[in-house]
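Structure in structure tokens, see below.
Every protein chain except one is present and positioned as in the full complex.
We just call them A and B in the order they show up, numbering each chain from 1.
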Amino acid sequence: MQLAFSSISGNESFARATVAAFAAKLDPTVEELEDIKTAVSEAVTNAIIHGYNRQSGFVYIEATIDSDGIEIIIRDEGCGIQNVDEAKEATYTSRPDLERSGMGFTIMEHLMDEMEVLSVLDKGTQIKMRKKIKKTAPTN
Amino acid sequence: MQLAFSSISGNESFARATVAAFAAKLDPTVEELEDIKTAVSEAVTNAIIHGYNRQSGFVYIEATIDSDGIEIIIRDEGCGIQNVDEAKEATYTSRPDLERSGMGFTIMEHLMDEMEVLSVLDKGTQIKMRKKIKKTAPTN
Partner (left out) sequence: IGEIQRFIRDDGSIKVSRSIKELSQKVKKARDHLSKTLSRTPKISEIAEELGVTSEEVVFALEANKQPKSIYETVFE
């Protein structure tokens, strides 16, 4: 599925829940779903506050379910990231004034099984994440 | 917001719940939201079973909230409708074999404040619906 919405912070929770509702087809546990929601939140918030610097723009989400889990792509057409390696460092933030932690990328990497950042200055940023969801029910 | 998803019937409940979550921003009554969900269901089901005849394709939903309610556009790029006036008649169905009632358009017109059908043969069908949502709080 594909979702596009304007970069107002009121849409952040809607977007996160929509991806979660789509992921529900895989019948995840509440915990797995929380991981996905948190990762999506971090990426969408980044698109809104960093990518678009709170100006108006569109955020695009693409989610695909396959045999072993879900792939989620979150994309903005904002300012892009100059140095992706630096941005991914656990404490790096370009906006210490916003009292954010700089932990966004670290959280995404930790909660998902794969994360890939693609960014072009003045073109935008794309985060591709995968999470495996076990299909089989646990034994108990 | 804009949503696109493949025309498999498993996506119908996802689409309906997503539009409902978006419409919930207006804080409608339970009844108003049920009306919207039912109308969206009818239109999405039509796109899947008539538009694409259960073959694969994409269904597109666009929803916009404004000062007096919500506008919802549901579009497919399927076979189109030859005679829209006939299709809208209360008992008309081109697929009596599916045991459907032919009431889809009638239900949409009844539950929503406005409904408009735009269809081009072999290009596809677009349903535009509006529902007014009163902003005032109920007395109870």
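Note that in this section a residue touches a chain if its C-beta (ideal position, glycine included) is under 8 Å from a C-beta of that chain, and two chains touch if they have at least 3 such contacts.
Model, not experiment: these values are computed from the prediction.
In the complete complex, the residue from B:Leu33, B:Cys79 or B:Ile127 that touches the missing chain is B:Leu33. Within chain B, the residues in touch with the undisplayed chain are 13-14, 16-18, 20-21, 24, 27-34, 137-138, 140. As for the chain not pictured, it touches chain A at residues 13, 16-17, 20-21, 24-25, 27-31, 33, 37, 137-138, 140.
Everything below uses one rule, namely that only the chains that are shown with their structure count from here on.
Centre-to-centre spacing of chain A and chain B amounts to 29 Å, using the average Cα coordinate of each chain. Of all the residues in chain B, the ones that touch chain A in their complex are 1-6, 10-11, 14, 17-18, 21-22, 25.
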